[in-house]
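A single protein chain has been omitted; all remaining protein chains appear in their positions.
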Amino acid sequence: MSENVNETNTAKSILDVESLNVTFSTDGGDVHAVKDVSLSVTPGEVLAIVGESGSGKTVTARSILGLLPETAQRSGAVIVSGEDVLSVSGEQLRKMRGTDVSMVFQEPSTALNPVYTVGWQIAEGLRAHHRRASKAELKAKVITAMEQVGIPDAQNRFDYYPHQFSGGQKQRIVIAMALALGAELIVADEPTTALDVTVQAEILDLLRDLRDETGTAIVLITHNMGVVADLADRVAVMYRGDLVEVSSVKQLFSDPKEQYTRDLLGAVPRLGSTVVGSRKAAAASAKQDRAGESARESAGDSAGDSAGADADPGKPRDERESIVVARNLDIVYPGGFGRSDFQAVSSVSFDIKAGEVYGLVGESGSGKTTIGRAIAGLTRASGGSLKVLGHEMVGFKERAFSPIRRRIGFVFQDPAASFNPHLTIGECVAEPFAIHQRDMSPRDREKRVLELLDSVRLPKAYGARYPHELSGGQRQRASLARGLALDPELLVADEPTSALDVSVQAKVLELFVELQNRFDFAALFISHDLAVVDMLSDRIGVLFHGELLEEGTGEQVLGSPSNDYTKRLIASLPVPDPDEQAKRRGLARGLRTTAG
Amino acid sequence: MTAAISEPGAEAAETSVAVKKPSGGGLGRYVLIRFLLIIPTIFILTTLVFFLMRITGDPISASMGGRLTTDQLAERIHAAGYDRPILVQYLEYMGNLLKGDFGTAISDGQPVSSILLNYGTATVELVFYALIVAFIIGIPLGMLAAYHRDKAPDAALRILAILGYATPVFFAGMILKLVFGVFLPILPVAGRGTTETEYIMSGVVGPTRFYIIDAIRIGNVEVLGDVLAHAVLPAIALGVLTAGVFLRLVRTNLIGTLGQQYIDSGRSRGISEFRLVTKHAYRPALIPIITVMGMQIALMLAGAVLTETTFEWKGLGFKLAEYLTARDFVAVQGIVVFLAIIVALTNFLVDVIAAFIDPRVRY
Partner (left out) sequence: MSTPDNTSQAPGSNESLAEVAPGSGVPAIAYDDKAKKSWFNRLPIVSHLRQSVGLQRGMLITGLILCGIVLICAVFAPLIAPYGFNQLGTAEGNFGSKLPPGGTHIWGTTVGGYDVFSRVVWGAQTAVAVIIVAVIMSLFAGVILGLVSGYLGGWLDRILVVIADAVYAFPTLLLALVMSIAISGGQSSAWGGIAAAAFSITVVFIPQYFRVVRAETLRLKAEPFVESAIVLGASKTRIISKHIFRNATRTLPLIFTLNSSEAILTLAGLGFLGFGIEPTSASEWGYDLNKALPDVTSGVWWTSVYPGLTIVLTVLGITLVGESMNDLNDPRLRVRRKAKTKDAK
């Protein structure tokens, strides 16, 4: 199917992948990871390969450099600068790597060797291809490469070790390594996935500038449609090893040819969008503006004895009682022997009302997870006040808190690790009953488990399966079922969808909204993704370095942010629309320069 | 720790242009903390050994039980103070230890500290030779095995390594004695030197008691040759055992680091497989290797006890076996406690070296 799109002049192209097939042997039999894929890239072009997990995009990328393990069976051809990577000798392949084609890796902290200086590591690539280069020559070249990727004071930092750089800078150095030998084709495998959005925006800018200045072609592997819209010229969509379609970036976003692409784009969360059926969607139509101001008023100490207060569905949300009240909350992780303490959260105040979804958004290190854990009693709050269902969490005693635990549910980020691998899903979901309702008969318990599975739309038979037999999305549904088993008044969801593919994420979010409407629990929804938080939260709080910078309704915070960091965060979020993204890019750049 | 888990990469939040300043003094603090940790280790070990050795009774009865009358025995026990409360004896023992007094051997009346001094050097010398053998064989072969991972050379080397580990050091010694002393008599199989060498050595003024150093100092080439010839078989017996362990250690750790992304990153830039193994993977692998090697050196001391017995190498292990036969538990206890202290110190040194190689600790 790709023939008609690949009409770009093959004589001119720098990379030609011709009916590539890759098969792996796994514990469960052979997996045909890449099926008959053909692609080409011209000099100076950015081709994005997008797909969800298991689509074969990473395998395709690694085949371009011949980096697949020996157990992989390959057929077809991968022609880089006129030579077929799959059939050249080992030594020839070595010579091609670095000079003709190079690679940028996903996780900068693991792509750099921790025990060598960055200068030495960049120089290694040069040394491999220019045996007789002198030390001074190498150093000069390395410093040029470091300056090219925007490392200030490269002369001195030549001798720094990787751990002395921040995440974004490490990624710059990884890019410098790939560029140092003047490769005209760079394969970038999820180059920004491990980074925060604000840093991601900088790295994307860098890649674009490099392409513009040096004419380097880039094969960009990503799952993020925003990143595609930001950087790509052409896009190849993959699904389960098949190439679904190849289009120019404009066409892909405006008029996708295939149904799969359309579904994929439809599942991407966007700022300002809502999940169908959410109260926010209803509220948006019934325009109700008082939410923000009254939030602070009704907080107070009245929440102190709200212990028995059930959510009252009759009242509008902003008049209900607060079930979580944080006042100048401090959370400090004590340092070890000879190490200073780490202040994860400082002086944060907020309220969560009964039946309300409070979205907490922030980048890594902002303290958002810590707050969620403190509410669930997993981390100790150290100062200020944090009242959860009327119970003071600063200096709490497990014995006194434990009756309240049954009124709180928790959904963890990693679906793979949140179930005991030795128990069936049914047993895991029944855990809350086993702990809190011991007198429940086994038959009743089973009945309840089946009801719960049904409410998260999992087939009944799944109760007998083990966690590893479920997919990530299914596990996260089961996790919701367990969290809701005892009809909690509060659910803490810590990045519940960040480990999932977008299409699966969309379904889990939809389910979340449906359950929230049905059971009317309050929720703290923690995420690093602004768009996700915006989609389902009644109110949003923005955290940065342990401080709550801003809070309000989605419209207030995202529509007219007052804080500079919030503005930068919003502007850095790439949107799945190439034209819109080009505008935002300029805006983000402006904000960065003013911020310094 | 929880902080690290719940908020991965807290530093990543900085914008990408900020660079962390190197904070000095990390290594110094590490060394200090690590050094302070030796004290409880040594304290626990000496206490443990003291009480264990005394569970079955006092050393005098154990040593002379059958040979003296009950009255004579009681008298000796009283004279040595073994009839006092055990805690008093314990405190006295620990106090003496601090002064470097390890007690007096019952069987030959020598102060244990002078035994340690006179024979300790022989053991250190043997361990040193064996370490050289272990390094020379173990590390390159480990690299070779990792390089040819899962191919025939790797399998052969691994089996060889397991054989090295599976062979009790005294059995290896006996086989070596059999082959090079009996069937193919080309090397000496007992002692640290011929009688003549021992005579010359006893005449050295201000001896270091390291025969190799003393031989070099007196400039006698023949003696030096003799000393080295005597060292060959014991060093091989003890060294091959450790070489097997080193080989496996280097192989496993190298394969581990070879799976890291920075190796793929190097590969993607055309760095040769050989250099990736010997340079890029080796240095990060070295840190865990060195730590485990420290423990291996401790095990070598135990191996030395057996090797010395096999080759009549007059070191601490040889003496230990002698005192065990004589049931002289004061001397046994002294030697064991001394070896424990040496082990603790070795582990400390090794950890410091490992930390020094790791820039994440250094800066």
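In this document, chain identifiers A and B correspond to the written order of the chains, with residue numbering beginning at 1 in each.
We take it that a residue touches a chain if its C-beta (ideal position, glycine included) is under 8 Å from a C-beta of that chain, and two chains touch if they have at least 3 such contacts.
Fair warning: this is a prediction, and the values are worked out from it, not measured in the lab.
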The one residue from A:S418, A:Q516, A:T553 or A:S572 touching the chain left out of view is A:S418
Option from A:T42, A:S455, A:S498 or A:Q556 whose C-beta touches the chain left out: A:S498
In the whole complex, not just what's shown, which of B:I77, B:I263, B:A340 or B:A354 touches the removed chain? B:A340
Out of A:Y116, A:F158, A:Y239 or A:F525, only one touches the absent chain, namely A:Y239
Even though one chain is not shown, chain B touches it at residues 1-2, 5, 8, 40-41, 44-45, 48-49, 52-53, 55-57, 62, 150, 155, 158-159, 162-163, 165-168, 170-171, 174-175, 177-178, 181-183, 189-190, 252, 255-256, 259, 261, 295, 298-299, 301-303, 305-306, 309-310, 321, 324-325, 327, 329, 332, 336, 339-340, 343-344, 347
Residues on chain A facing the left-out chain by the touch rule are 19, 21, 23-33, 35-36, 51-59, 62, 68-73, 75-76, 105-107, 189-190, 193-194, 223, 239-240, 260, 263-264, 267, 364, 376-378, 402-403, 405-406, 408-410, 412-414, 417-423, 428, 431-432, 435-436, 462, 465-466, 468-474, 479, 482, 495, 498-504, 507, 528
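Keep in mind that, in the parts below, only the chains that are shown with their structure count from here on.
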Please tell me the distance, in whole Å, between the geometric centres of chain A and chain B computed from their C-alpha atoms. 49
Of chain A, residues touching chain B in the complex: 65, 67, 94-99, 102-103, 105, 107, 109-117, 121, 124-125, 128-129, 150, 152-153, 157, 160-161, 163-169, 171-172, 174, 177-178, 180-181, 195-196, 198-199, 202-203, 333, 337-338, 342, 344, 363-367, 369-370, 373, 379, 544-545
Any idea which chain B residues touch chain A in the complex? 2-3, 6-20, 22, 29, 33, 260-262, 264-272, 275, 280, 283-284, 287, 357-360, 363
